[in-house]
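Here's the structure we're looking at; comments come further down.
With one protein chain held back, the other chains of the complex are shown just where they sit.
What follows is chain A.
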């Protein structure tokens, strides 16, 4: 475990350094360091590092951690290895709210999208959880997953109708929708950081609950867990983390799917460890994808949301293929 942890931290450090140094303008490591500790006014390299790359890297760090941990929580609480923010309706709720802001209110900046995305994500989660908890059985993993997919389908339909009717909205929305780390001002980060912190703390605290839930509701009850409260806690953490991540970087779902699987391959089935490792692996994947996206079509860029699936999917397939039985 210690070995893995230090390896992960080293990887993360590497990703951060690469994100600060590489891009359309390559900046030597010494210059990067100087820009951080002793900036010279008017130096273009220092300007790029401080005003563009530092915010971008921080957004990638926080967003990646939030997405990775949210994915781990979702797969745990639904006991379904293919649950992710994209499938459980959260991303589509956020997308619908952002599209509403674009189409009805004429909002066009990332800062403007922020609270719409957050509110949409939260509303979708409330609808999914609320609808799944109606009925005699209460919330079951299957119902959560099905209702989530239903909410996704419904919002996607509404989104399609709006986009087919409103060309201008499509023009703005398509770029938000792919997901990117570029041009996110630090305001966006400071606005959501408290939510991410609370979400991460809740997630770590929920590890025990998830371990018990993995054995089935009855066994969990027998072990003395308050199943309903535990599940609510997890869903609250998911809303905080997903809402923050989506409002910062757009609906990038792949990180939430892949990272928990990679984490399980590394540390096994203990949920506290999965959460901790996901918090480190998420940023590695997202920052790595962002750096790769800057390098492949220089001086242009590919958005991180596009690259992350192209880079991450082969890794995921390899892990899935190697594992004897994928944990459910």
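Heads up, the rule we're going with is that a residue touches a chain if its C-beta (ideal position, glycine included) is under 8 Å from a C-beta of that chain, and two chains touch if they have at least 3 such contacts; residues count from 1.
In this text, contacts and distances are computed from a predicted model.
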Item to check | Undepicted complex member, UniProt protein name, chosen from "Iron chelate uptake ABC transporter family permease subunit", "Peptide/nickel transport system substrate-binding protein", "Fe-S cluster assembly ATPase SufC" or "Bifunctional protein PyrR" | outcome: "Iron chelate uptake ABC transporter family permease subunit"
Item to check | Residue, one of A:134, A:197 or A:228, that touches the chain absent here | outcome: A:134
Checklist entry - Quick one: which of A:146, A:214 or A:292 touches the chain that's been left out? => result A:146
Checklist entry - Per the definition of touch given earlier, which of A:46, A:184, A:231 or A:261 contacts the omitted chain? => result A:261
Checklist entry - Which of A:73, A:87 or A:196 sits in contact with the chain that's absent? => result A:87
Item to check | Missing-chain contacts mapped onto chain A | outcome: 80-84, 86-87, 131-132, 134-137, 140, 142-143, 145-147, 149-154, 156-158, 160-161, 163-165, 167, 170-171, 174-175, 177-178, 253-254, 257-258, 261, 302-303, 305-310, 312-313, 316-317, 320-321, 323, 325-326, 328
